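Right after this comes chain A.
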Amino acid sequence: MDYKNVLTTCVYCGCGCGLYLEVLDGRVIGVWPAKTHEITDGKLCIKGWNIDGFIYHEDRLKTPLIRKDGHLVEASWDEALSLVAEKLGTIKAESGPDSIAFLSSAKGTNEENYLLQKLSRAVIGTNNVDHCARL
Partner candidate 1 sequence: MNEQPVPSIIEAIRQTVAERLQELDGVVGLRRSSEGVAPHVFQQGDDLSELEIVPRYPLTTVVSRLHKSFPEIRLGIVARGCDERAFVEMAKRNQIDPDRLFILGIACTAEEAEECHCAAPFPKHLVVGKPVAPGSPNPVVAEYDNTPLAKRNAFWRRQFAKCIKCYGCRNICPECFCEDCAMEDPAWVEPGLLAPPFPVFHLIRAMHMASRCVACRQCDLTCPAHIPLTVLYDLMRRDMEATLGYIPGEDIKAPPPLSVTLNEAPLLVNTGHMD
Partner candidate 2 sequence: MAVEEFEPRIVAFMCNWCTYAGADNAGVARLESPANILPIRVMCSGRISPELVLRTFREGADGVLVMGCHLGDCHYSSGNHRTIKRIPLLKSLLGFAGINPERLQLEWVSAAEGPRFTQVTKAFVERVRTLGPLSEEVAA
Partner candidate 3 sequence: MMDAGRHPNITLMTYSEVEEVSGYIGQFKVKVRQRPRYVDMDLCTGCGACVEACVFKKGVPNEFDEGLSRRKGVYIPMNGQGVPMKAVIDEDACLFLHRGKCVKKCMDACPTNAIDFDQKERLVDLEVGSIVVATGFDKFDAARLSAYSWGKSPNIIDGLQFERLSSATGPTKGEILTAEGNKPSRVAIIHCVGSRDENANRYCSRVCCMYALKHAHLVRDKTGAEVFEFYMDIRAFGKGYEEFYERVQEEGVYFVRGRGAEIVVLENGKLQIKAEDTTLGIPVAIDVDMAILATAMEPQTDADHVAALFGLSRSADGFFQEAHPKLRPFHTNTDGVFLAGTCQSPKDVPDTVAHANAAAAEALVILDRGEVLISPTTAMVVEERCVGCGDCVLVCPYSAISLLNSKAHLNSALCKGCGTCVATCPSGAIEALHFTDQQIVAEIEGVLAWQ
């Protein structure tokens, strides 16, 4: 019996509520609001309360999918990233950097979001970058 509560941050929106994932023998079994969290004070909205819902969801993607002959086919990360890089490179070359936009997600961390805008601005060269929490 290995029971623990792991403090984490809700990934559903930019508020970033603190919550505990309740873990029993390596499997997430529930959510507790973090009562000692300075900001969220033991409160959550419906999304935070159900944050564990997607973890083991049968519809969750575990590998990238690439559409081949009209069907989505499981692919490796290398294959997928190479394809994305190649296509982005082609589009940028044909239509210019502002023909590309980047949409970031609250499910990424601050650092990941920073890196995404860096990719957008420094690598591709566009300011077309936005975030789901602003939509």
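A quick word on the picks: all candidates are chains of the complex that A comes from, given by their letters.
Quick notes
The rule is short, and it goes like this: contacts are C-beta pairs under 8 Å (C-beta built on N, C-alpha and C of every residue); 3 or more make two chains touch, one makes a residue touch a chain; residues count from 1.
Note that the coordinates shown come from a computational prediction; the quantities given were computed from them, not determined experimentally.
In the assembled complex, chain A touches candidate 1, while the other choices in 1, 2 or 3 stay out of touch.
Interface of chain A with candidate 1 (complex): residues 1, 3-7, 18, 20, 22, 24, 29-37, 42-46, 48-49.
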